[in-house]
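Mind looking over this structure? Questions follow.
With one protein chain withheld, the remaining protein chains of the complex are depicted in position.
And then subunit A:
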């Protein structure tokens, strides 16, 4: 049952990406292209995606987190760190360059697989390789002093 629910949630997320236009890399790149503002080619739509998503999540989280526990789990797994370490800047900087190159971030890239284009498969294969590499490096013993040993990937 929990598995089916998570499939349905992924489906809603994917539909949101499609309805919002985020599943179209051209739209994402035109949003990131602030140099296109003078020429009128800048597409501000994605600011509205963010606004809608954050508004709903902000209200929803505050309600849900008042519950004693999640429906299918024993407790909530919330990130607890608040320190600004080099990784919280370096990682997003690297990700941002990749995002700006192709116009895909991880969610829309996965949803793009369902569109059936070869380009999406190439991007996702490379993305998965990058993810595996990052986890491998993060778990590398000599580097664990840079990360929280319990969960190197904690948000």
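The definition used in the following text is that contacts are C-beta pairs under 8 Å (C-beta built on N, C-alpha and C of every residue); 3 or more make two chains touch, one makes a residue touch a chain; residues count from 1.
Just so we're on the same page, contacts and distances are computed from a predicted model.
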{"item": "Absent chain [UniProt protein name; select from \"Lactate utilization protein B\", \"Transport protein DltB\", \"ABC transporter ATP-binding protein\" or \"YeeE/YedE family protein\"]", "value": "\"YeeE/YedE family protein\""}
{"item": "Where the unshown chain meets subunit A, residue by residue", "value": "2-27, 29-30, 32-36, 41, 43-46, 48-58, 60-61, 63-65, 67, 69-79, 81-84, 87-107, 109-115, 117, 119-120, 122-135, 137-139, 151, 153-155"}
